[in-house]
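Some chains omitted; the rest stay in position.
Naming follows writing order (A, B and C), and every chain is counted from residue 1.
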Amino acid sequence: ETGQLRIAQQFGIAYLPLIVASEKGLIEEEAKALGIAPPKVEWLRLSGAAAMNEALISGGLDFATAGITPMILTWDKTRTTAKIIGVAALGSMANILTTNNPNIKTLADFTEKDRIALPSVKVGFQPIVLQMAADKAFGKYDKLDELTVSMPHPDATAQILSGHSEITAHFTSPPFSQQQLASGKVHQVLNSYDVLGGPHTFNVVYSTTKFVNDNPKTILAFVRGLDRANEWIKANPKEAAALYIKAEGSKLAPDFVESIIRDKDVNFTTAPEGAQKFADFEAKVGLIKQAPASWRDLFWSGLGEKPGS
Amino acid sequence: MSDVAAPKLVRAPALRRALEGTPWRRFIILAGFALAWELYARWLDNALLLPTLGATLSALWSAVLSGELPNRALTSLRVLITGYALGVAVAAVLTTLAALSRWGNEALGLLTSMFNPLPAIALLPIALLWFGVGTPSLIFVIVHSVLWPVALACYGGFLAVPPTLRMAGRNLGLSGGRFVAEILVPAAFPQILSGLRIGWAFAWRTLIAAELVFGVSARSGGIGWFIYTSRAQLETASVFAGLLTVIVVGLVVEGLIFRTLTRITVQRWGQVQT
Amino acid sequence: MNVAPRLTGLVGDTTSSTLLKLDHVSISYPTREGILTAVEDVSFTLAAGERLILLGPSGCGKSTLLRAVGGFLKPSAGEMRMNGRRIGAPGPDRMTVFQEFDQLLPWRTVLGNVRYALERGKSLPRRDAEGIARRWLERVGLKNFIDAFPHTLSGGMKQRVAIARAFALEPALLLMDEPFAALDALTRRQMQDELLKLCDETGNTALFVTHGIDEAIRVGTRILALTPHPGRLAATFDVPPETRARGSSGFGELERRIQETVFSAPEVDHV
């Protein structure tokens, strides 16, 4: 079993379970409970799935975190090489396509003049969900691609709220979606839950098969730690919000963070949801060569017992 | 009058001229570099991180055949050249002002030390505000990345122009822009050239790094877009194919433009040795 | 000693023949340690058509004075007027041949240097400028090196290009700072002749720095001797035209007189 565990996370409220687990030392506790020496956990920050992948593959990282769609792609691309595999989901939460253009009610209302900001290119979470939606609405998954523009969440939020920008729509995640909606200047066009037909995982933790096989107890301790964190968050949303604000040095209002945690479209769980649907879609549009037979193939065996999809 | 007799000239031997003309040293170094890459990549055997040169070349080949890479490279080059030209032009204006007045001088020093360290993302809100999404903002940040180093190098060069040469120019009644353009610029040309080289490289870097942040739409993305999408899809060979394209463009520009420029200017004028 | 005739202080008087007038001029350089006075309290006038020689030991401020007249340095005290107007920025009416070898534009050929000076300094069209430039380069013996770049010339050849450039512009006042120092005796003699010819032809005025007493007598109509550090006026000598030929009776006599004044140290002869 490894003596140290290097976990990289990105920025945002989606990583709340990791933050709680880290602040409360839950992983170390679970490791002790399993009878192994608690690994020294090192928390790193990296931006973007690509950097995560490279760090993971180069051996500079044990656990990477990213959106589920890039993780599926990475899983497919590394089938014969690094063989990456999911360790746990970080929670299900809806992403929302917002717009400040009052004329836009549905996807069909977008015109040549509109621009949709997405935080990442092509295989990122939001671009794929947008393609799935377009596929559903028009039968042509890349119909809206020409309107998309890549831009980080905060900048796109500033643009869309400023009102004098070409950016009229933004596919975004909590807390930006809530912030934008709360401003009253934008409205919702699309909810990713509607596209997927139900709740779906947003971010996942993944690692290499080799690491997972070599350190089964550490993995188990990690997932149990996350499970405990999730339970605690559900039980204590107010404290969770306070803990998040303190740990991240965030300037968001505690009430606002709490409201996000309580949101019905936000559910912190390690069980993957909708993974199969994402994988099937990626296979359909040719992003991956072959969809997994079951969503369980994407994840570490211990997770297969959970009620995922 | 006692003429200095006409110089006695003979042609240099053909072999020597041929040897001096061809950059055979460069080819050897390039070949060595290519070999080192190939061997290291093979030894590493991790195509996801570092593909072999062979794999990269075949990815390059297929991306060229499909027409995607040439298209993207052209898109990038268009933006790049526009931004570069603009940046150099603004640098020329700023350094001219700086060379002509104490105020301009102080302003240039101040602006450079203030803005030069700022990364492109610092300008994002302003750029988007003023120029909107897409190419114009991209050009704006390229100008930012070219302007300061070029201005610094030019101005440093101006300051180092020998006093006798300055006086010789002033003696002809030259002043203002004409003095700068016809005396200071050619006299400082070695430094200006190295500034232009640095600026060129930074224009590339900025373009590639900014294409993602500055809102490129999928259809109009350049080589930065190509690299990023390839990277997101873990097509490492394609990523390196994109980078190789950047390197090749860099070598071509260096070999064709900067070398020639050096040869027909400062080398011919005896301002630099080699 | 010579006193400026009539004109003392007649500002703006351009009808008179006084071309240049220096009035108690001091010139200093700022240095790290303080302000270094290179030239102190020098006054003289220069009439049109005169050739005034500045003579003095190395480091006495000859170049400094010339640079000030050229407009490259501001005097720290006193006044300099040319044609009655205060001397301001440099201009092609006061073409200077500098003492240094790097006064040619390295990026222009020999011909290009002279032609460019004519185009800019006299606003001549390129054609005319080229013709004049060629003629003058021939006169200084460089017609075979017209297309060479300055860095491929010998020291003396560079200076000759600078001389040709200055002569070609036929400036109202020609400023020459030891222009012939790098030339062999024959070439130097020929250049001196060219200078005299130019002045005869065009009535040119010249302010000429040299350290050679014989050159001073050959070239000048009047000689100003400067004391060393800071440079002050030591004496003025008129050179009668008949004295100019080297063998002439007056030559040796004048040479000795100047020698005594300028170099107070007795001449040491080698044993």
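Rule of thumb we're sticking to: contacts are C-beta pairs under 8 Å (C-beta built on N, C-alpha and C of every residue); 3 or more make two chains touch, one makes a residue touch a chain.
Owing to the predicted nature of the structure, the values given are computational and were not obtained by experimental measurement.
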item	value
Formula of the whole complex, where the shown chains each stand for all their copies	A x1, B x2, C x2
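In this text, only the chains that are shown with their structure count from here on.
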item	value
Central chain (by mean CA position)	B
Centroid-based (C-alpha) most distant chain relative to subunit A	C
Computed distance of Cα centres, subunit C from subunit A, in Å	83
Chain centre separation (subunit B, subunit C; CA means) in Å	46
Residue list for subunit C, restricted to those that touch at least two other chains	none
Residue ranges of subunit C in contact with subunit B within the complex	67, 70-72, 89-92, 94-96, 98, 100, 102-107, 116-117, 120-121, 138-145, 148-152, 157, 186-187, 190, 194
In the complex with subunit A, residue positions of subunit B that touch it	46-49, 124-125, 128-129, 132-134, 212-219, 225, 228-229, 231-234
Partner subunit C, residues of subunit B touching it in the complex	1-7, 162, 164-165, 167-175, 178, 182-183, 186-187, 189, 265, 268-271
